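Report on the structure given below.
In this view, the complex is presented without one of its protein chains, the others remaining in place.
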Amino acid sequence: MSSSFGTDFRVTTFGESHCFGVGAIVDGVPAGLALTEEDLQPQLDRRRPGQSKVTTDRKEGDVVKILSGTENGLTLGTPIGLLVHNRDQRPGDYKEMSNVPRPSHADFTYQMKYGIRASSGGGRSSARETIARVAAGAIAEKILVERFGIEIVSWVSAAGDITAPDPDVLTISREQVDGNQVRCSDQAASEKMMAAIVAARDGQDSIGGVVSCVCRNVPAGLGEPVFDKLEAKLAHAMMSIPATKGFEIGSGFAGTELLGSQHNDPFVQKGERLGTMTNHSGGIQGGISNGEPLVFRIAFKPPATIGKAQQTATFEGDDAVLEAKGRHDPCVVPRAVPIVEGMAALVVLDLAMRQAGRSL
Amino acid sequence: MSSSFGTDFRVTTFGESHCFGVGAIVDGVPAGLALTEEDLQPQLDRRRPGQSKVTTDRKEGDVVKILSGTENGLTLGTPIGLLVHNRDQRPGDYKEMSNVPRPSHADFTYQMKYGIRASSGGGRSSARETIARVAAGAIAEKILVERFGIEIVSWVSAAGDITAPDPDVLTISREQVDGNQVRCSDQAASEKMMAAIVAARDGQDSIGGVVSCVCRNVPAGLGEPVFDKLEAKLAHAMMSIPATKGFEIGSGFAGTELLGSQHNDPFVQKGERLGTMTNHSGGIQGGISNGEPLVFRIAFKPPATIGKAQQTATFEGDDAVLEAKGRHDPCVVPRAVPIVEGMAALVVLDLAMRQAGRSL
Amino acid sequence: MSSSFGTDFRVTTFGESHCFGVGAIVDGVPAGLALTEEDLQPQLDRRRPGQSKVTTDRKEGDVVKILSGTENGLTLGTPIGLLVHNRDQRPGDYKEMSNVPRPSHADFTYQMKYGIRASSGGGRSSARETIARVAAGAIAEKILVERFGIEIVSWVSAAGDITAPDPDVLTISREQVDGNQVRCSDQAASEKMMAAIVAARDGQDSIGGVVSCVCRNVPAGLGEPVFDKLEAKLAHAMMSIPATKGFEIGSGFAGTELLGSQHNDPFVQKGERLGTMTNHSGGIQGGISNGEPLVFRIAFKPPATIGKAQQTATFEGDDAVLEAKGRHDPCVVPRAVPIVEGMAALVVLDLAMRQAGRSL
Partner (left out) sequence: MSSSFGTDFRVTTFGESHCFGVGAIVDGVPAGLALTEEDLQPQLDRRRPGQSKVTTDRKEGDVVKILSGTENGLTLGTPIGLLVHNRDQRPGDYKEMSNVPRPSHADFTYQMKYGIRASSGGGRSSARETIARVAAGAIAEKILVERFGIEIVSWVSAAGDITAPDPDVLTISREQVDGNQVRCSDQAASEKMMAAIVAARDGQDSIGGVVSCVCRNVPAGLGEPVFDKLEAKLAHAMMSIPATKGFEIGSGFAGTELLGSQHNDPFVQKGERLGTMTNHSGGIQGGISNGEPLVFRIAFKPPATIGKAQQTATFEGDDAVLEAKGRHDPCVVPRAVPIVEGMAALVVLDLAMRQAGRSL
């Protein structure tokens, strides 16, 4: 099944870029939780295009409506229906692409898979699909905060070839991240990143980047070996976000160059619990959370849709030059921050519920 | 559910390091396929410890038996039961670790999750669990070869800080990979890797590495957006293998530093099909295979169990020094090669069946 | 997961009786299918209350809107979002029941399960939930008609103690069924049923009934032993419809009184295929369709909400007398007909897709 994610806390989404709307059904929400649209809108606003000069200037209100599952501001335990209307349902910006599949975009593969594709925009492969993830993730996050005091914070750690110094994962906050338009943890780096993004935009080009994420106060014991290990579910979740090319937990690829004696995280008593002195493990051992912060990174490629002329081919294989029209992000990572946070919340909550089920 | 993987082609596994045996039930196998134990044993032999001086010298026969699902060497369409006996069921090598959780191993997290853990070895977190993956993967691979001519080849692309030059992914073969004990694609690099592994072993230490993989002849159209995208399922599969810390598809993290105009893969006619001139996408666009080779990389950390003395703490938080006894791999990547191939086969076949289901 | 049904063709629903609306996401719909709201509305109209004097006289328009997944009247292969608005969102008819759980209704069990319940109507246990099933089932049925020529027809075979003679399952049609307001296959029986329903209504009481169903032209080979046998999935589907108390396939409970030599269906050549002379099996052997018509029956209890005074207890255990206000069906079986048809279509299509996946 392609449009559902999660086992006990399960999100199912719908919606293309230019249909009536996008939305989700969130099933498994515990009953009696205070929940209104105001709990969901802030993260949607952080995801929304048109926030700053480094994102697309399309105006999308992206106002979410709760269709079911609550009464008098409390959840009923029944599925939450969510709907966000699409404002522009049929723009003409995409006509020139009808016979020329955009290089590295999903035009070609959707056509091959389904034998048909949405005539405009990215259809289901559009980033608008992530609205449903963010709204559902905000529900999950609220539960995680109330039940466990979990804190989830993402930030931009690289844009193009500019890498920010690592922040203190124990203290970094969304306020700090939102202190600059790039959502970089470091002010100096953010300015360089901004310049790089603007340069790409002005060159009708695009750049990629890296989003990092920390989940604090995750209790030890979450993750379902052997196939639904915590890092495996996180990787699945993150690599399902459009434009992702890589995932690392803890030391990641760099950790492969260390000796075991350097990489191992020695145990040490931390207040009431046994913790580790270092955190190369990224908060996970054997697929199960160990009580340390979860720390992971996601690679996002440069957006495929660019205005710059590209030499390519038509569906029929004839030579063609493509210059994409329309309004597109020169760099997706600032807006990817709340998407990563939402997907992280979905993973952690689902695994927390699966672990709770064991304690009947 | 933790011990099952796949939707239409579904593998469920069981077995700890020192119980009666490890095995799997493989459900969804098409009927009428020629299948005997001889189809499964070669990959198990490549995974087996004791193959060379760079792997543990434990002797494990790891002979697989098909318990059900075939008759006269043909599959019946019913579930295939697989069993591999454990030879040494209760060794004494692990006693000194009973009160000292191994740093960066699963001793602590299993205890936190389950309130109990296997008294010896890694229990379910042991690498012996991967036997079931390899056996099941060999079934999937056989089907992929027969129905699509798909070729899956993995190799060691880095060990410690030694990185091999990229091979030609269009031609690299298992014979070539098995040409050296490290399973590196490059002979010169393999010798340096071997030296590094031996040095780590002699120092009672361990090193990590990177395994790369290519899947050739995968038809366009596989992958189930938006949550079961092909790269998301591959990431899930690979990050569920013990000791993994990272996953990259195509350009991976390095691709984030390119401009869109550099990263995009222009289309070009290739014989009968539309292909791409470059393959930064790693054979996937929008979560769906595009007909180009799937290319991805997996980071493996240095094994956590080392003989070298480590300053750590007991379960109760008291200071302790741990020197692990027993026979352990100084580097897992050579033996990880068939595991990665097996998991890749499980992912591709399951998605191929899901796609076929659409064409009723 | 509670709100999803199906594996490859999967329906997820949302909505209570008095929230904003009810709806569904239908995932796995093959691409390129002609589909508009006009394909869904007829079955919704057959399910709608207020059609006749034997159903509740509440007026519910129940107009379905397709939110996503189609363009220019063709399916895109992406999930179909469906929405039906609730007209009366907060009626006052239910106030007297707030502290007295309706006998044999879900008020008590929802309160026990969730610790909260919708303040009015049946909440998620309301029959309005079945709107989503009917709409989704209409999509499935359209596919079954186009690809296999499958015909699904349900009818009322009993109401209260009046049982209609068995119709010819090879020819019975929806037109014939809709020939009377009860949707009984037999005109004489329908008149007695109508009288019984009216008598119950006039007595502020209710009566139950039996709905029968036939699926013709189902190809042999559908059903997934051993747990997802065709009859097991049908039973699951039908017993998930509100107010159901029993399910029979083929000979059902009466068949237990036959000898094997009487019950067995002998094989006989029927044109191009091997068929059976009798159909005690109800079209299924060993959990797999055999090419004969699927024939099954579902028992519906008398509706629990009645105007007649009932001696019962409050949530606190105090004696109470309940006289339900509001507009309620005295008998649900006429409106259950399209619901049964819809659920049957969901089961058969999902199993057809799973079988197709095997033939890659």
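Chains: A, B and C, in written order; residue numbering restarts at 1 for each.
Simple rule for what comes next: contacts are C-beta pairs under 8 Å (C-beta built on N, C-alpha and C of every residue); 3 or more make two chains touch, one makes a residue touch a chain.
Computed from a predicted structure; not experimentally measured.
**Student:** For the full complex, which residue in B:Ala31, B:Leu170, B:Ala188 or B:Ala309 touches the chain that was left out?
**Tutor:** B:Ala31
**Student:** Spell out the interface residues on chain C facing the chain that's missing from view.
**Tutor:** For chain C, the residues touching the absent chain are 1-5, 7, 13, 101, 103-106, 108-110, 112-113, 122, 124-125, 129, 158, 160-161, 200, 203, 205-210, 220-229, 231-240, 242, 244-253, 255-269, 274, 276, 280-282, 284-291, 299-304, 306, 308, 310-313, 315, 317, 355.
**Student:** Can you list where chain B touches the absent chain?
**Tutor:** Residues in contact with the chain left out: 1-4, 7-8, 10, 12-16, 19-23, 25, 27-28, 31-32, 65-72, 74-81, 83, 110, 113-119, 123-124.
**Student:** If you put the missing chain back, which residues of chain A would it touch?
**Tutor:** Residues in contact with the chain left out: 7-8, 28, 30-31, 77-78, 147, 225, 352-360.
Operating definition for what follows: only the chains that are shown with their structure count from here on.
**Student:** Relative to chain C, which chain's C-alpha centre is the most remote?
**Tutor:** B
**Student:** Compute the distance, rounded to whole Å, between the mean C-alpha positions of chain B and chain C.
**Tutor:** 46
**Student:** Using CA atom averages as chain centres, what separation in Å is found between chain A and chain B?
**Tutor:** 26
**Student:** Using the touch definition from the top, which residues of chain B touch two or more other chains?
**Tutor:** As it turns out, chain B has residues touching two or more other chains at 7, 225, 355.
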